[in-house]
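A single protein chain has been omitted from the complex, and every remaining protein chain is retained in its original position.
For reference, chains read A, B and C in written order, and residue numbers begin at 1 within each chain.
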Amino acid sequence: MNSGWKITKEGKEPNLDNPIFIEGLPGIGNVGKIATDFLIEEFKAKKLYSFFSYKFPHSVFVNEENLVEMPKIEIYYKKFNGKNGKNKKRDLLLLTGDIQPIDEESCYTFCEEVLKIVQHHKCSEMITTGGIGLQQVPDHPKVYCTSNDKKLYEDYVKKDVLIEKDIFGTVGPIVGASGVLLGLGKMHKVKGVSLLAETFGHPMYLGIKGAKEILRAIEKRFNYGINLEKMSKEIIEVEKELMKKTKEWATEITSSTQAGAKGKDEETSYIG
Amino acid sequence: MNSGWKITKEGKEPNLDNPIFIEGLPGIGNVGKIATDFLIEEFKAKKLYSFFSYKFPHSVFVNEENLVEMPKIEIYYKKFNGKNGKNKKRDLLLLTGDIQPIDEESCYTFCEEVLKIVQHHKCSEMITTGGIGLQQVPDHPKVYCTSNDKKLYEDYVKKDVLIEKDIFGTVGPIVGASGVLLGLGKMHKVKGVSLLAETFGHPMYLGIKGAKEILRAIEKRFNYGINLEKMSKEIIEVEKELMKKTKEWATEITSSTQAGAKGKDEETSYIG
Amino acid sequence: MNSGWKITKEGKEPNLDNPIFIEGLPGIGNVGKIATDFLIEEFKAKKLYSFFSYKFPHSVFVNEENLVEMPKIEIYYKKFNGKNGKNKKRDLLLLTGDIQPIDEESCYTFCEEVLKIVQHHKCSEMITTGGIGLQQVPDHPKVYCTSNDKKLYEDYVKKDVLIEKDIFGTVGPIVGASGVLLGLGKMHKVKGVSLLAETFGHPMYLGIKGAKEILRAIEKRFNYGINLEKMSKEIIEVEKELMKKTKEWATEITSSTQAGAKGKDEETSYIG
Partner (left out) sequence: MNSGWKITKEGKEPNLDNPIFIEGLPGIGNVGKIATDFLIEEFKAKKLYSFFSYKFPHSVFVNEENLVEMPKIEIYYKKFNGKNGKNKKRDLLLLTGDIQPIDEESCYTFCEEVLKIVQHHKCSEMITTGGIGLQQVPDHPKVYCTSNDKKLYEDYVKKDVLIEKDIFGTVGPIVGASGVLLGLGKMHKVKGVSLLAETFGHPMYLGIKGAKEILRAIEKRFNYGINLEKMSKEIIEVEKELMKKTKEWATEITSSTQAGAKGKDEETSYIG
């Protein structure tokens, strides 16, 4: 645990074929997490790595079985069967989790570990995802793109009319793993883009619409056959339930809490 | 002092028989600490380990003898004489203290050290204790249970009607050693439960009623012959005095204080 | 990366002739950064070292090409051709950047690394630059001087009537690399002065006037032929654009931000 990160591998390592890496950790509107979790669910992706660090929040969560769970950061993979055919899909590595690394240094050391995995599996392309917090709910959230590589950036904005070309001047710094993976990626010659969807910057807002637009852009480029129709009203209810855990971690991290547990007197419901 | 923790052993190590480990560090309502300190007092448990760390508050307390004391975290043990008989009681390891580890990392490294001790003494069962902070004083505080092991959890809620079965949805994350001991315990295959009693979330409230309910649940399961009647009005006065130290550490940690001492112009009395 | 700093050298190391080292990292009014960036621009100085640390802000910036950039701290050099002649100019090492080291310890370790470079290139004189924050815009900003060496200090205030002699009682502690480079410099026997210009202490104020006065003092002492007339209204507009990045890093560091990006709903314009 030299870098401060303990990484546990689950089962045998798959032999992935030209995989794409997609990151979707919690953040503004949880846009990236919603998109990535949806892909994991849809493609029945399998867990491959779990991350743990002493810089995690020092608390546990009670799950539906009344058992404790530590916060999770995990990488899943999806191996598609198609080989060399016209409709062949590129395999996937998917990073999701309940939390973001807690501070500057642990964000950097975490992203270094992730990049080692990305390079180990010979991913030639990373997609990090996230939200752009607006001060009101966007009717039709736009998706913006930035990259650590000029050619890759042009590829994304050329091929796919669904992505806004000009992000400069539109957003401030990109905070967290979505930004740092690209920054450190450049140092390690791992190319990647960040797809950022507009969303409402309110802490209780679930950016499902924005997540849908990110998935639409990914679908347009890679033809995975993502069923975007599923991202309807029904999923919103499911997501609201699932996201409670993520929200509670976020609250716990930002407020200095006394040891013990807080009773849920007031229901904290998501808007979305 | 590699992990940041210096552990001092007092006297010869006892040969404990199938011991139970109970944790009761300060927290909401100090429910867990009150319960554990009561057991130490009642069973005349002996001090076995003292913990010290440079991450402790950088201050000392003046005790009744007008002498300085550093903050303490200690493990006591109780060896019962009964052998193989019908009424045989399982031995006890009891963790108490004036403070909680100060931050995320020191909480994790502390719990790792505690788990080593728990494993060294072949404890097959841990009980961590704490409070669930409500926004009013509960008349009849309920005790909730969560665990890092499904079978153990079912054992607790089946056998003992005094424990609420459903905690999911009732509490937010369990912060501090009570939660992390279970979380890390699962990684190290040490089974445990957390018994959490409802209490008033006010910083000056002493959760004696909640502590009593936790002890009642422990008594129901293990038949230690705990004299719950002693937890009466009288003990409340004693506890109020004893808890002042704990309260002052808590205050000192949360407020950034100038070097020196603060005069006690205003008496800070506990409610309870 | 033992000290926490990774230093990358660009190209072949120049053989500098009796160089002066000038520091101009962000700070009050960005006075020092504006002055130093102007010298880099004017003299077409070349990049020599880049600094990186895991204690940098964990975020990236989107540049004019819509590509991500990590925060930068860099040293440039200028080799003048003149040799031994009457008009010979001393070579320059120029330290600039988007950010200051994030905390006490990283400021000290950073300055130690910079001092190694300063000594490696046999700089006999360091100039650190910065602002003195006033509560109103100064009409004619004065430049004050302090030093880690009595003789060097007297040299500066004797030769150059543009510099105020008495700084004691005028300013509080000098915070950041401008101060620490002199403090640690004294320990390592590297002589230096700090030139501090009065400026408006408002976070959105660009201390261009103050920067001009610092450059005037440097010009007076070293006769570099700095074209101070260029520091006119026109440059103000350019600077305002360039400084946005610096300002955004500063904002990002001081506010605890959720992962993701913030939309620029409100234009944040500089005064100056």
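A few points about this structure:
As a working rule, a residue touches a chain if its C-beta (ideal position, glycine included) is under 8 Å from a C-beta of that chain, and two chains touch if they have at least 3 such contacts.
Computed from a predicted structure; not experimentally measured.
Hidden chain, full complex: it touches shown chains B, C. Set against the missing chain, the residues C:36, C:66, C:96 or C:146 yield one that touches it, C:146.
Per the touch definition above, the residue from C:29, C:57 or C:71 contacting the chain not shown is C:29.
In the complete assembly, the contact with the undisplayed chain comes from C:105, out of C:10, C:65 or C:105. If you put the missing chain back, the residues of subunit C touching it would be 25-29, 31-32, 100-101, 103-105, 107-109, 130-135, 145-150, 153, 165-180, 182-184, 186-187, 194, 196, 198, 201, 203, 250, 254. Against the chain not shown here, subunit B presents residues 52, 54-70, 102, 248-249, 251-252, 256-265.
By our rule, only the chains that are shown with their structure count from here on.
Averaged C-alpha coordinates give centres for subunit A and subunit C that are 38 Å from one another.
Under the contact definition stated at the top, not a single residue of subunit A touches 2 or more other chains.
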